[in-house]
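With one protein chain withheld, the remaining protein chains of the complex are depicted in position.
So that you can tell them apart, the chains are marked A, B, C, D and E in the order they are listed, and the count of residues begins at 1 in each.
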Amino acid sequence: MPYINIKITREGATKEQKAQLIAGATRLLVDVLGKNPATTVVVIDEVDTDNWGVAGEQITERRKQGK
Amino acid sequence: MPYINIKITREGATKEQKAQLIAGATRLLVDVLGKNPATTVVVIDEVDTDNWGVAGEQITERRKQGK
Amino acid sequence: MPYINIKITREGATKEQKAQLIAGATRLLVDVLGKNPATTVVVIDEVDTDNWGVAGEQITERRKQGK
Amino acid sequence: MPYINIKITREGATKEQKAQLIAGATRLLVDVLGKNPATTVVVIDEVDTDNWGVAGEQITERRKQGK
Amino acid sequence: MPYINIKITREGATKEQKAQLIAGATRLLVDVLGKNPATTVVVIDEVDTDNWGVAGEQITERRKQGK
Partner (left out) sequence: MPYINIKITREGATKEQKAQLIAGATRLLVDVLGKNPATTVVVIDEVDTDNWGVAGEQITERRKQGK
């Protein structure tokens, strides 16, 4: 029954990469806690770089500075 | 003051259906807990089927298999 | 597959009331969108009144003022 | 290490306003709790007015009524 | 910069198991998307079985029925 939410910046993750995140997160919960994969839910949120900040700065700006 | 977040896959929910979800979730909190509807907030997130997984599989793939 | 998160202040909701919230939210998604109840997940978060604010004020203080 | 999530309706917030939300929320955690800004994360979600409800009504409808 | 939130029922996950979830989820984001582990955040929420529902039923009740 676990629920896993993965938030990443929207910077071109492919459908295949998302499939890997879903499979890997589900396996993690099965391996570590013995959870039932059939009811394990993974939701990926892709967030615009204008809408994500670290250290008080937009990721958009940090990318321009090579961070 | 309750806050309700409903996450569904983005598969064509209409404006009218979303209005029903908002009205119904608000009524539920009023009926069960006597909450004040005026400050009850409902937020619906629609998530791409590539970004939602169950049983380790993307919903996009599960839909193709008729699941 | 819907996921519903209900956040309320921790002010004595009973186990039976929580069961009603879970049943009611699940039914709502079935009725409005035809979702499969078997994979509908509801998570209730109870939040201390010191940790919830409206109008810039802690609920703890608003309760003292009869709001 | 704090994580701050700000949800607003999608009604034209500019890149500069989002930068101000990110800077301001980060400063708040530094000022009040002495948190390290370098690991403070802010994520802004913009939600369609059809998908946000208050008092059981869609914001889209409330806006039409001048609320 | 990814943020991963893992919600599980509160049923005795140990400190060591939580450490494994944190390490494993971080590694997943590094392996699949090349994310920087230094700014990858994982938050685990443990939720009472009275507060989690599947199929319209509290987990507390489902556990009694051997589900």
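The criterion applied here is as follows: a contact is a pair of C-beta atoms (placed from the backbone, for glycine too) under 8 Å apart; a residue touches a chain by one contact, two chains touch by 3 or more.
Every value quoted in this text rests on a predicted model; they were computed, and no experiment measured them.
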| item | value |
| --- | --- |
| Visible contact partners (per top-of-document touch definition) of the missing chain | B, C, D, E |
| Footprint left on chain C by the chain that the document does not show | 7, 45, 47, 50-58, 60-61 |
| Missing-chain contacts mapped onto chain E | 15, 18-19, 22-23, 25-27, 37-46 |
| Absent-chain interface as seen on chain B, which is shown | 1, 3, 39, 41, 43 |
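Convention: only the chains that are shown with their structure count from here on.
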| item | value |
| --- | --- |
| Joint neighbours of chain C and chain B, given as chain labels | A |
| Averaged-CA centre spacing for the pair chain D and chain A, given as whole angstrom | 20 |
| Separation of mean Cα positions, chain E and chain A [Å, integer] | 14 |
| Residues within chain C bordering two or more other chains | 1, 3, 25, 39, 41, 43 |
| Touch-based graph of the chains, sorted into line, ring, star, complete or other | other |
| Touching pairs - complete list by chain label | A-B, A-C, A-D, A-E, B-C, B-D, C-E, D-E |
